[in-house]
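With one protein chain removed, the remaining protein chains of the complex are shown where they sit.
Let's look at subunit A:
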């Protein structure tokens, strides 16, 4: 069997630990966990509630710093960066999709997407043009001038996705992006995440316990009690199943 040639990992956690104080008790969420995530793939972290999957995503995305260990993103050490430097890193390289859509009620779909581009130095004209283009890519070209109150849940999530994608991030983080969506909208969002990874070569790291996402993931990390219990690729399992069937 030929060894698979992989590019260098875009995200790395090296023996990271993270704990939180819950009242009088210190809760150890992650303990000396190491993992590497690769570009061009949709990596799914799944597991039961409280297993530490969202905490791992927050460490790898630079939203939080580990208590111990190191995190690296795009070859840059994140653990030692100051808050402002982390904000600059996120501005340049990362996109986020959260479970709640968190859209500003006063802004139209186009403005929601154009807003973060302003912080990158885009002019209003360029930002709005890029926003319309990205909204078109996520199938929202017919809802450009509507505010969140006039959009369905699926449409709002697509606007939130477009907002994360507008700056063409190398790293895209998604936390339970499909949990508030119906079957069809959930499938659509999952397909979009996979397409972004494959077509744009972005690193897409997604946290979810939605089984619909597993089908579209290139790699699945199953977590339990702060540890990765299983690291597998659905495509390899499918080929093995097909071979067995044949």
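Definition applied: contacts are C-beta pairs under 8 Å (C-beta built on N, C-alpha and C of every residue); 3 or more make two chains touch, one makes a residue touch a chain; residues count from 1.
Operating definition for what follows: contacts and distances are computed from a predicted model.
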UniProt protein name for the omitted subunit, picking from "Transketolase family protein", "Branched-chain amino acid transport system permease protein", "Response regulator" or "ABC transporter"?
-> "ABC transporter"
Among A:6, A:28 or A:88, which one is in touch with the chain left out?
-> A:88
Identified contact with the non-displayed chain, of A:16, A:51, A:127 or A:162 | A:127
Missing-chain contact among A:41, A:111, A:155 or A:222 belongs to A:111
For subunit A, residues in touch with the removed chain = 54-55, 57-58, 61, 63-64, 83-84, 87-92, 94-96, 98-100, 102-107, 111, 114-116, 118-120, 124, 127, 147, 160, 163-164, 167, 175-176, 207
